[in-house]
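Here's the structure, in structure tokens; my notes come after.
Moving on to chain A:
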Amino acid sequence: MADNELILTDVTKRFGGLTAVDALSMKVSSGQIYGVIGPNGAGKTTVFNCITGIYKSEEGSVRWRGEEIRGMTPYQIVARGIVRTFQTIRLFSQMSVAENIMSGRHIKSSQGWWHGICPTPGSRRDEKENWMKVGELLEFFNLEEFAATPTMSLPYGLQRRVEMARALAVDPTLLILDEPAAGLNDNETAELVDTIFSIRQKGITVLLIEHDMELVMKVTDYLTVLNFGKKIAEGTPEEIQKNPLVIEAYLGSEDEDDE
Partner candidate 1 sequence: MSNDVLFTIEDLEVSYGAIAALKGVSLEVQRGEIVTILGANGAGKTTTMRAISQLIKTKSGSIRFKGQELTKIPAHKIVKLGISHSPEGRRVFGVLTVEENLLLGTYSKGKVNPKTLRWIYEMFPRLEERRKQLAGTLSGGEQQMLAIGRALMSDPEMVLLDEPSLGIAPILVKAIFEQIKEISRQGVTVLLVEQNAKAALKLADRGYVLEVGKIALEGPSADLLASEKVQEAYLGKKN
Partner candidate 2 sequence: ETLKVGVQAPITGSYANEGQGIDNGTRLLANQINAAGGVMGRQIEVFTCDDQATAMASAICARELVNRGVKMIIGSYTSTAAEAAQKIYYDAGVIQTSDGTADSLTEKGYWTFLRNSFPNSAEAEYAADYMVNVKGYKRIVVVSDFSSYAVGLADATVAAIKALGGNVVSYDKIRADSQNFTPVLTNIRSKNPDVIFSAGYYTDGGQLRAQQVALGINADFIGGDANDNPDFIKLAGSAAKGAKIINVPTVDMLPYDLAKDFINDYEKTYGERPPSIWGLMNIDGMRAIIHAMEQNKSFDTRQAVEYLWNMDEPIEGITGPLKFAKDGNRIGSSYMTFEIQADGSYKIAHQQ
């Protein structure tokens, strides 16, 4: 297997006259927790959409493990081990937590279409195994008691967790998170930090967007900063924190007395 590297070269995405992403290049290496930050409307989500096949960038290339994935459909990209969560939660809201997580097992299931019409012992076994896997994920994310609860009646924080569990069910190599801490309180954010670390422990590379700087500083290994679709800085969190361009465009001056 080639290196689990994601390389963006000169990716450009336009909406009408607006260039949302402007000749962006970046490289995410295997095992990293990689952060993308930047002001609102800088183009972060758009970059993720270009990686995951929701948009096709007009120019540039998106290479994953040496393969060009630009122009592939989302499900083809998932099949190559890249999974994402959304900035606004997109769960199957009427379905239970367990069913939501089970959806992530789709591409790992060995069943063919004909098994939907006529089951075989093999398909029954496969079904069982996948539900077992869902059980494991419920446990990992501490969601066991909600297994049968429809996700729409869960509070926001738990929905976020379900979404992440669903993404992990795919057994991804690269997990992409769009503002996973949005709407979480400090305690929940702390839990999230732990979760992200344990995900990395499983050998999964993580790429995330986040505005919660505390979290970003704590978890990421490397950062890219976007403004107006362009990269204005990249480096380790420490470097970025001190970068005057980033402070001006994004962080704001530290005029507050922090503890």
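Keep this in mind: a residue touches a chain if its C-beta (ideal position, glycine included) is under 8 Å from a C-beta of that chain, and two chains touch if they have at least 3 such contacts; residues count from 1.
Regarding selection, all candidates are chains of the complex that A comes from, given by their letters.
Since we're looking at a predicted model, the values are computed, not measured.
Of the candidates listed (1 or 2), only one touches chain A in this complex, namely 1. Chain A makes touch with candidate 1 in their complex at residues 15, 37-42, 45, 87-88, 153-158, 179, 182-190, 211, 213, 249-252.
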